[in-house]
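Just one protein chain is left out here, and the rest sit where they should.
Each chain carries a letter (A and B) given by its place in the written order, and its residues are counted from 1.
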Amino acid sequence: MRTPSSLLDPGLLKAAGSSAFRKLDPRVQWANPVMFVTELGAVLCTLAVAGNLLVGSWDGFDLQATLWLWFTVFFASFAEALAEGRGKAQAESLKRARTQATARRLQNDREECVAATELQKGDVVVCEAEDIIPADGEVIEGIATVDESAITGESAPVIRESGGDRSAVTGGTRVISDRIVIRVTSEKGNTFLDRMITMVEGAQRQRTPNEIALGQLLLGLTAAFVLAVFTLPAFTHYSAAAGGKPDAAPLSLVVLVCLLVCLIPTTIGGLLSAIGISGIDRLIRRNVMATSGRAVEAAGDIDVLLLDKTGTITLGSRRAAAFLPAPGLTPNQLADAAQLASLADATPEGRSIVVLAKEGFNLRGREVAAPHAKFVPFTAQTRMSGVDLPGSDGQPTRRIRKGAASAVRTFVESQGGQFPGEVAAAVDEVARQGGTPLVVAENGRVLGVIQLKDVVKGGIKERFARLRRMGIRTVMITGDNPLTAAAIAAEAGVDDFMAQATPEDKLARIRDEQARGHLVAMTGDGTNDAPALAQADVGVAMNTGTQAAREAGNMVDLDSNPTKLIEIVEIGKQLLTTRGALTTFSIANDVAKYFAILPAMFGGLYAVNAARPGPLSALNLMHLATPQSAILSAVIFNALIIIALIPLALRGVRYRPLGATAVLRRNLFVYGLGGLAAPFVGIKLLDLLITCLGIA
Amino acid sequence: MKTIVTALRLLLVLTLLTGVIYPLMVTGIAKTCFAKQAEGSLIRCQGVIIGSELIAQSFTNEACFWPRPSSADFATVPSGASNQGPTNRDLKRAIGERAARYRDAQVPADLLLASGSGLDPHISPEAARFQMSRVTRARRLTPGQQRRLESLVEQSIEPPQLGILGEPRVNVLKLNLALDSL
Partner (left out) sequence: MNARDGLQLAMYTGALMALTPWLGGHILRAANGERHLLSRFLLPVERLIYRTAGVAPDEEMRWTQYALSVVWFNGMGLVLLLVLQMLQEYLPLNPQGLPSPSWHLALNTAVSFATNTNWQAYSGEATMSYLTQSLGFTVQNFLSAATGVAVLLALTRGLVRRSTRTLGNFWADLVRTTLHLFLPLSVLLAVVLVSQGVVQNLSPSAEATTLEHAHQVIPLGPAASQIAIKQLGTNGGGFFGTNSAHPFENPTPLSNFLEMLAILLIPSALCSTYGHMVGSRRQGWAIWTVMMLLFLAGLGLALWAEHQPNPALGGLPNLEGKETRFGIANSVLWATATTGASNGSVNAMHDSFSPLGGLVPLVNILLGEVVFGGVGAGLYGMLMFVVLTVFMAGLLVGRTPEYLGKKVEAREVRLAMIAVLAPCAIVLVSAAAAAVVPAGTGSLNNAGPHGLSEILYAFASMTNNNGSAFGGLHAATPFYDLVGALCMLLGRFAVIVPVLALAGGMASKKVSPASTGTLRTDGGLFMILLVGVVIIVGALTFLPVLTLGPVIEHLLMLQGRVF
């Protein structure tokens, strides 16, 4: 999936080139009024030039201008084709994964071989090692490791098992080990892979709401400029007569079309669809599948983000944070015992106790290696784990246990010991602060409490601060009690939290936020997240999640990384910003183009005699050499700027998480003022070049 | 249909209010408080209306101060301006003709350029001072009378209203009326 597609990949360029030619079909251009008008102009100019050739007159300027008009249309088509081409390349690699392999369908406990394409929703199939999973489905039996690299690009195999939140498998992926039974959940032709292919190919790309609105704006501007330009012959007719030369050369069609094409917003018009396609492309390259471009754009508008605590804000596991010894003991003694009890504990919690003891008390797991040590694993019955060390020198066996307070109380009392009140108080205190207390005991004696805490992911606070600057409020969702939740919320720097949240609570919260006018995004993976994912404006399902969740959301993160949402939001914003920036640039360009073309068109009006230029040549601020070179320079600049801005359109304007005003100031400065100044420089340089080459 | 009926009824009611009651009410107040102004600030001389102090009248007599040119030749019905633009050949010619009347190279501009209403009752103080020598010559004024003329012109300069608004100016009709007192 992570196809490295450099802009300058020769294969891509070539494919885009030929595709761009096919796009010159006016029926294709019709969808884009700006380019349609440009093409129409180019056609008219071609006819004019051809007509002149037929009557034997020849004008090099007309021909060159006409060619550049065609280039303008071609460059715009090329930009779109290039953006699509990158998607197509990715689609090809996906299609290779969509095999024609056979499926082993289970019917009445009998296995039969059928073509994968024959599978119906609800069929049950078996997959063993080296089998390609024939369709999207849910594991209903067994556990297996699966290679999903065909879709995610991630080579490390993942575990898929029945029940729970890791039950979804995707057609086209390969089982590496073990055997699973899968119930097919997708209709033929509508598998996840199919949808992905459609998506990246951009075949069914719908225009997004803001794109449609921008289209209206561009259409209006184009219509206004068409009128402005095609009423000019009337005004010029008047001026020529008023200047005493009613028969002065009228404005030629080619010049009028050149002016029109320079004025209408061809830069944004030409790059508009490329921007939209590339937005989705950027998502795909971050391994996120969106079901529609609309969802991507909505992501840019999100202002409330619901995040599950576990795995998103905190690491999945808890860590030992402190040793709280029982009365009469030193922390050191407690740490020593706790470490011993945890040496064989491979859970992250257990390891964190060893590490804390080592780092905090300089204890090393030395005599652990004692050959007679007997480790007691955690069981659901005892709810404790620990170690039995045979006593040396006649000492009794050291039975060290750690576990939940109630379990340890039972253990200690069964050994004839007491559970001290101070320890019970410490247990409550730890719980109150949002931690998890583990009590350590040795034989009949309680040694103290280990405080386990949720560990907030590194850098998460900064990310939330970044979101806040983007105007997005984060809400943490957790099953913890309110105290615990509040403590973690404060540490992680989220704006709000929902404690002891049930799936219904989540749904209600989303509806509530939406009713107040907010746009809500959330991530989820479990089946019980599905209603909330469907309700949210942007629901990002984890690829590791259940099929229900993947169906409900409007995006799937193939990396199953909950913080990916932040990137999705940024891509959504980038999409809008890029359109805005290029529109601003495009319109700002008109000023310089006027200064290039108007003096060239009207320089002769009201001239006293042919030798002295007319008064409007005073507006030739750029001192362009001749009227022809001036017009040609403007048209060439107008065409080349499309090519020059393709990388920006495909890459997107860089997003900075600043306040709206700061972003606006920056973008206005760069694209507004830049758009004002750039064509002055560009047109002047082109004019120098054209004059040097002597082509006009 | 209901809309149409309501529109018509409301139109008639509001016409009565704004087209009949309102103008009559203003007329009533005006006649009560500012009778002279409401009737056109007319100047009467022995019962005969000789003009309005606000409306310019033509003076061609060398012994009088002349008002600004009027492109409608001081017609009052309708009043009118030249509406000639800054690059108008006819305006250039007219300026030449007007300047010739004064037989002087440095004629104040307001005497060469027509006013907007064609009925501008005022000229600039410079224009009044400029015409003093002609009036003096035409009236064959003694040096004493000439000094009185000078002070008459200076007194007839209306300063900006409230000290700020508008331009200093001289009412030609009133100045000419005052000339008889010399």
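FYI, contacts are C-beta pairs under 8 Å (C-beta built on N, C-alpha and C of every residue); 3 or more make two chains touch, one makes a residue touch a chain.
Bear in mind that the values here come from a model prediction, so they are computed numbers and not experimental data.
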Displayed partners of the chain not shown (whole complex): A, B
Residue of A:Val412, A:Val456 or A:Leu616 touching the missing chain in the full complex: A:Leu616
Residue of A:Ser239, A:Gln339, A:Gln451 or A:Thr474 touching the missing chain in the full complex: A:Ser239
Missing-partner contacts on chain B, residue numbers: 3-15, 17-20, 22-23, 25-27, 29-31, 33-34, 37-42, 48-52, 54-61, 64, 68, 74, 76-89, 91-92, 95, 109-110, 112-124, 160-162, 164-167, 169, 173, 176-177
Absent-chain interface as seen on chain A, which is shown: 209-210, 212-217, 219-221, 223-225, 227-229, 231-232, 234-239, 242-243, 259, 263, 297, 300-301, 303, 468-473, 516-519, 572-577, 579-581, 583-584, 587, 590, 594, 598, 602, 605-606, 614-616, 618-619, 655, 659-661, 663-665, 667-668, 671-672
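Keep this in mind: only the chains that are shown with their structure count from here on.
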Length of the line joining the C-alpha centres of chain A and chain B, rounded to whole Å: 75
